[in-house]
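Excluded from the complex is one protein chain; the other protein chains are retained at their positions.
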Amino acid sequence: MNELLIDIGSTYFKVCSKEGISQHFRDFKKNIYDDLNTKCADILSKYAKEDTYICSSANGGLSTLIIGVTNSFSLKYAKNIAYNSGINIIDTVLYGKIQESKIPSETLDVVIIVGGIDSVGGFFDEKLFAYLKKLTYSNIVYVGSSKDAHYLSENIANLKILSNIITDKLKLNEGELKEYLTNLYQEDIVGKEDIKHLYDITSNQIYSTPYIVNRSLPFIDAEFDVVNPFIVVDIGGATTDIHYSRDLVRDNMLTESEYDRLVFKKLGVYKSRETLIHAAKNNEFVYELLAYLNVTENILDEQSEKALRILMQLSIFLVLCKVSRLNSVYVTLKLEQLKSIVLTGGITKVLTHEECESIISFFYRKIMNLHHIPTIVLDSNYDIWTLGMVQQHHQRSETCR
Amino acid sequence: MSLLQRERDVIVNNEYVDKFDFEEIESFIKNAPKELFISHHFKKRDRLLVQPRGGFPTYKKMFALYEEFMKADIDVLPLTVDSNTRLNDYAMSKKMLALSEENEMDMLNGYPLVTHGYRTTRKMITHFNKPVSLRHGTPDARLLVETALGSGIFEIEGGPITYMLPYSKNFPLDKAFLYWKYVDKVCAKYSQLNEPINRESFGPLTATLVPPCVVIVIQIVEMLLSLEEGVKSFSVSFSQNGSMMQDIVTSNVIKKLSRFYADKLGYSDTVINLVYHQWMGAFPRNKELSDSLINTNTVIAAMVRADKIIIKTRDEAFGIPTMQCNAQSVANTKYTLRTLKGLPVVHDEEEEANLEAEVISIMDAVLSDHADTLWRKVFNSIRSGIIDVPFSPHIINKNEVITIRDDNGNIRIIDKGKLPISDKCFAYEKSKVNLPPTQTEVINKIIHDIGAML
Partner (left out) sequence: MKVVTGVVGNDIHVVANRLIDISLQARGCEVFNLGVNTSLEEFIDAVVETDADILLISSLNGEAEGWCRDLQFLRAEYQLRDVVFVIGGNLAVGEAKDSDIVPKYKSYGFDLVFHQVDLNTGLDALEQYMKDRS
């Protein structure tokens, strides 16, 4: 390998070169670029800008609000594209209920508007413009019926218009929106004070980490002891990502990728620790779980190494609950058919295989009523990420040729 | 340990399965009597093998069914699994099997093979010492096939396309390809120990006016997908079309081209067999008429010189047949075959040339897809409509091709959708049909053509 691969996370970054992988905890007093330069000056100096590849989840990812006319088509399609483009924070508004919908207080990176097949128009009216006036956002894109494009662009400043994500046959068209969102990520980095200098050390596009991980999934069963269908759980400092084989769901969508992604934005172990604990306390099985782990609920208020381990175990449990039949708000995965669970991210540096296994066994026994559990693979050396980065690089060099 | 073996360990490690002893299974297969291998019988090529369908939930009733079949001098025993097992819902199979055993009532529509396990099932199969064919319909058949092979079932029907497009709306097709790769790898591995394990494709597809060129292409690509994993014995198949001439033409072309493509891709050591399915569409509700239809089918199977025939029963229109009725159907078919002598060899050069040209055009388009693996080429071809199965419920299938029967009962293409057949071939197809003047009448004719045997 002649490339230098760097992943910038919210709590630490990792660097992969031919000498191997190293990881460094973030120094929050410095901005990311300075921090990276201080800690890895040696290695950075050895690689040219063209050979350096960076992906990042440090800025928390883009926040998105999708406004669509139905749940089964507009919103479902746009959500799928957004998640698979690496977007982290997604809220949706069903257009028919826009007047009752709450207004997000924070600034949104991008608003997506979608509805209708190309031959139909007249979905949107003053209500949309009134709602948009109350929002603050950096970008706005329209991916609905071409008939409404003109009317909307006359009434919405700086509206970007892309091809409809709903085809004339009501099928999904991922192309342009997916590309737009992945590029937006790049622009977002350029604009963020904390990391904009990263382009000083690479001449390649900076992708979001989950996008890279998602791309590696079709290849991982050939390289690891991972058996399809599987899920990859990436428990990070701020969010928890889950990537899943599409045969674990039944959703009548034809997509390009074999794996879909979903994000739980409030289940991180550092930055969203409070919401994680809150979710835990509201889970009916958690007290049994704490007893099973031989701790009391006081551990949740502690700031110790032990407390962190418990918190991470809890987050595995909660994520599994959220995709099981217990919770129908998110997608329901056929967890009884799951063959492998891959754990990646910072969690693999803290928990042992036994600790992961014990919590997953508990979940399967309590919630699924099963004694056999899927095989557990700890991606403790960031192999999935490396594979994804290399994959992305090869793909690019092939298109160039 | 190889990656495949590690995957196999994961697959057989299941809540509803007793521990697998792979070493013991290998030694069983190595020492199994040749009689159990259908590939061994195929090699003799001395008769048309007769095989029904059939499966009951309990061991006892399955055993009784096999006893009935043996009395009818059966050639190949079937093992049809229940629909819960097909969907990998072993919990439900287990529950329903228990209920069936307690109440002496069939709560499952087949034999729950995974639930019974290979140790139990093997006792029955070695007892009868006849080849057994696994009939299922499962997209992810990895555990099912491991269990079958351990049981002594050495013929596995199915494939990623033929078990998906007719049966599923949204199981991801790319995953089905991967799961069937596993099946083929395991079959190939065991094929080295004794006689080869036979893989069989399911040619009838939706059994609803599927044009022969589409059937043949799918048979060939599923065969190639198996052969590239090391399978050495493969059966292509199709079902009664509705015209004896078209059946004969289909048979001549499928035999020629499956051999051609196998050789072309470097698999000349493979044995290829032909299986003929009796009418797979709707059966008459009159049992005597059903007997007559079955008998006609047997004659055609002999005319197309198939190696195996899969038969129906006079109870077809009413659901699962009784074991006596099923065995009687075997006996009738055997009788027809015994008394049917001096069959002429028939060809129709014009029809064969046309069908051959259609198949080659589609195969060319599939093989020249830009993807780097055969399965992905096929996957892309289905997605783009180069392969299009009429009346498939699956969301990936284009459903643009429209077919109708001509005056002689031949299935003809009147809308080719994205099928890459030449203008000449398409003109030939259309020249054979006199389409009714209005669209409504065309639809009525299609409805009538689907139910041709009613």
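In order of appearance the chains are A and B, and numbering begins at 1 in each one.
The rule is short, and it goes like this: contacts are C-beta pairs under 8 Å (C-beta built on N, C-alpha and C of every residue); 3 or more make two chains touch, one makes a residue touch a chain.
This structure is a prediction, so every number in the text was calculated from the model and none was measured.
Among the residues A:Ile166, A:Leu267 or A:Ile347, only A:Ile166 touches the chain that is left out of the figure. Residue in contact with the omitted chain (choice from A:Phe13, A:Tyr33, A:Phe73 or A:Tyr259): A:Phe73. Interface note for the absent chain: among B:Lys169, B:Arg285, B:His347 or B:Lys424, the touching residue is B:Lys169. The missing chain, though absent from the display, is touched by one residue of B:Asn31, B:Ser268, B:Thr339 or B:Gln439; that residue is B:Gln439. Touching the chain that is not shown, out of B:Thr58, B:Thr208, B:Gln240 or B:Ser361: B:Thr208 (per the contact rule at the top). Residue-level contact of chain B with the missing chain is found at 166-169, 206, 208, 390-393, 395, 399, 402, 439-440, 442-444, 446-447, 450.
As for the chain not pictured, it touches chain A at residues 69-74, 96, 115-117, 120, 166, 169-170, 252.
One rule holds in what follows: only the chains that are shown with their structure count from here on.
Per-chain CA centroids place chain A at a distance of 42 Å from chain B.
On the side of chain B, the complex with chain A involves touching residues 3, 6-7, 10-11, 13-15, 88, 91, 139-140, 169-172, 174-175, 178-179, 383, 395-396.
The part of chain A that touches chain B in the complex is made up of residues 221-222, 225, 227-229, 245-247, 250-254, 258, 336-337, 339-340, 370-372, 375.
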